[in-house]
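Reading through the structure tokens given below for one structure.
With one protein chain removed, the remaining protein chains of the complex are shown where they sit.
Every chain is named by a letter (A and B) in the order it is written, and numbering of its residues begins at 1.
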Amino acid sequence: MSVMRLLPALAVLALPVAAAAADPIKIGIIAENSAISGIAIPNGAQIAADEINAKGGIDGRKIELVAYDDHNSAADAVRAIQRLATQDKVNAVIASYTSEVALALEPWAGRLKMPTITPGAASDDISKRIHADYDHLKYFFHGYLASSFLASATCDAAKDLLVDSKYHMKSAVIMSEDAAWTTPLDAGFIECLPKVGLKVLDHIRMSPDTTDFTPIYNGIEGKKPDVIITGISHVGVQPTVQWANQQVPIPQFGISSQATSSTFWKDTNGATEGIVLQLVAVDSVPSTPKTVPFAQAYIKKYGITPAYSGYGAYDEVYYIADAIHRAGSTDPDKMVDALEKTDWQGTVGQIRFFGKDNPSTHAMEYGKDAVSGLFVQWQDGKQVPIWPASVAGSNTLKFPGFVKLTN
Amino acid sequence: MRGILGSRLFWGVLGLLLIAILLPLGVSGYILGVLIPAYYFAVFAMSWDLLFGFAGEVNFGPTFLVGLGAYGAGILDAETGWPIAVCVVFGTAMAIIGGVLLALPALRLSGPYFGLITLVAVLLLQQMVTVFAHWTGGEIGLTVPDVLSIDDNTNYYFALGFMAISGLILFGLSRSSAGLILQACGQDPVEAQALGFNVAKHKLAAFCVSAFFSGLAGALLVFYYGTASPGTVIDLAVGVQVIIAAVLGGRRTILGAILGAVFLVCAGEVLRPLGQLSTFVVSAFALVVILFVPAGFLGTLLHRRSEA
Partner (left out) sequence: MLALQVLIDGFAISALYGLGAVGFTLMFGVSGVLNLAHGGTMLVAAVVAWLAADTVGALGGAAAGLAAGMATAFATYFLVVRPIQRSRSIPREETEIFVLTGTLLWGIMIQEAVAYFTTTSPHTVRPLIAGVTEIAGVRTPTNEILTAVLCWATIGALWLLVNKTKAGKALLAASINPRGLTLLGYELSNIHLLVWAIYGVLAGVAGVLLGAFLGVSSDNAGTLTASAFSIVVLGGLGSVSGSLVAAYCVGYLETITSYLISPAYRNIPSLILLVAVVYLRPQGLLGRR
């Protein structure tokens, strides 16, 4: 090899080092801006970026966000990630709260070699596919609890709050929307509810287009369960308002993503009173020392509390930056290696990902010393923590008058 | 005059085609990524123009045909893993069957009644996708294991070639004697019948041709994206976009639909930083064009020239 041919190669080697000191770290955001759970993603990420930049950035590099609206459409999201990768040349992407969109992005993250994390999609298929085709899909990370973990959390909380309590509940009906994320959720419910002492009387899956829930509630009432276990995200306001207006005498307990935001009270004219739901974090509970300061900053900036995906997006900006710092590079493969070693205290708990050999590759760890989440109940316009006991304090379940309990 | 006009159109098309062929040399992969779906979209719009502009059928459901092609091909691939070519042929066949199903009422009904049938066909298809979520992936998506290629240039030339050939065939058809008969059938079926033309046969053929290209383009689009979802290939909003593209480009011009489609997709992309408002702005622009330049881009261009 001649010196002449070596020279340009050396120049190429030298350039990025010199440039890296000044170049910002660019992170792309893909989310549905007109949905409560969607807009929380760019909002949460922006707060993290502002905080990091106010402290001088990571290794002297500022964080720059490039955000696109995907209108909750898989095709728009695919176009957005292409644009982010080839035009905006971002180093990582934070994308979507919808499992279908995340699943469509997964192979593109692989094709474009773009480290991508979803802060809000829940389907177990996300991590199962990574396990099945690790070499191609390893660039994708599941930065939110998988549906099967959400189901376990719901069963654990139901056991303490509904079965082993003064309510002594014995039976449940599962009501969930027909979507990718609820398939593993419902399977989890059907498996774990009987184990904690709740007999599953019926399992209703409704179209996310449903607007009239009257027949569903009447059907459920006919089965006479003690509780309705929910799995809803794309619907939220309508089933909640109709539950209250029709005075359905059965409490609701489970996953209701829209109810995680404080705007839900106004959206439902207060009909959400008494709804019990799972959250990864809430503004009033210091799950970690970072939770409350972030929630306060968010409320100060946007006037509402972050929806569940906002916490995830905030943490993700931090641990992406941390991974780039540890990798010492924005090379995608090195970033993936670094992200796999993530052990970051975020707003939702201690964040770690399952490794290559776990069947849920790159899924966020669930557990007491990882991310465990909590349950709250809407009471007088506020989300009051009621589970686990360590955060509930003296709070207890309080249901509206029309809910008839069998205690 | 007509010959000059024809040749001007010819040179214009040739020039644009040449630019399109040379484009990958000068622009980034991202711009190609925007143009690839725009080219498939252009085929949807040209197929629609053949039905509306020439056969005179108000078809609100271009996505019924597109969706059948897309899901037919996508589901077969996801279930069996057969080669892409086989899946695409299957999807196209499904779309042609759908086209015949649509053609039958079209022969008996007219105006808003037929329009409604096509609208309902789309809604029914969308319902089926939701109900049979086990195969279709439900609301937002079926992920197919295979893609045409991950290389931008390959995808680009494939889409461009497909659009050019489809455009050539559809344009040729529209200018052929069969196309003229079709136009006569659309404008005055009774007189066309009286002149001895078999209206039913020509309309049926128009539906089959339209379905063939819609379905084929839909199936290919699935293997470009690697995913099929109601929001991409079935939703009424997509159908509306197809209609707007054809009307913007100029009705009864076939090739105008290409301009309309490329414009719509590019405008959506340029306005992406506007976020939610991008759709609003594009719709408002299209409305203004319809109000003030109802002949569309190519229609106006050709009209001006023929006056000159």
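Assorted remarks:
Heads up, the rule we're going with is that a contact is a pair of C-beta atoms (placed from the backbone, for glycine too) under 8 Å apart; a residue touches a chain by one contact, two chains touch by 3 or more.
This structure is a prediction, so every number in the text was calculated from the model and none was measured.
From the options B:86, B:100 or B:131, the residue with contact to the chain not on display is B:131.
Considering the whole complex, the residue from A:219, A:328 or A:393 that touches the absent chain is A:219. Screening A:27, A:130, A:163 or A:271 for touch with the missing chain picks out A:271. Touching the omitted chain from subunit B are residues 52, 58, 105, 108-109, 111-113, 115-117, 119-120, 123-124, 127, 130-131, 236-237, 240, 243-244, 247, 251, 276-277, 279-280, 283-284, 286-287, 290-291, 293-295. Contact between subunit A and the absent chain runs through residues 32, 34-36, 39, 178, 204-207, 209-216, 218-219, 236-238, 241-242, 245-247, 258, 266-269, 271, 402.
Quick note on the criterion: only the chains that are shown with their structure count from here on.
Across the interface of their complex, subunit A is touched by residues 28-30, 33-34, 37, 130, 133, 137-141, 143, 147, 150, 152, 225-227, 229, 231-232, 269, 272-273, 275-276, 278-279 of subunit B.
For subunit A in complex with subunit B, the residues that touch the partner chain are 33-34, 67-69, 71-75, 78-80, 82-83, 85-87, 98, 100-101, 103-104, 107-108, 111, 178-180, 207-209, 234.
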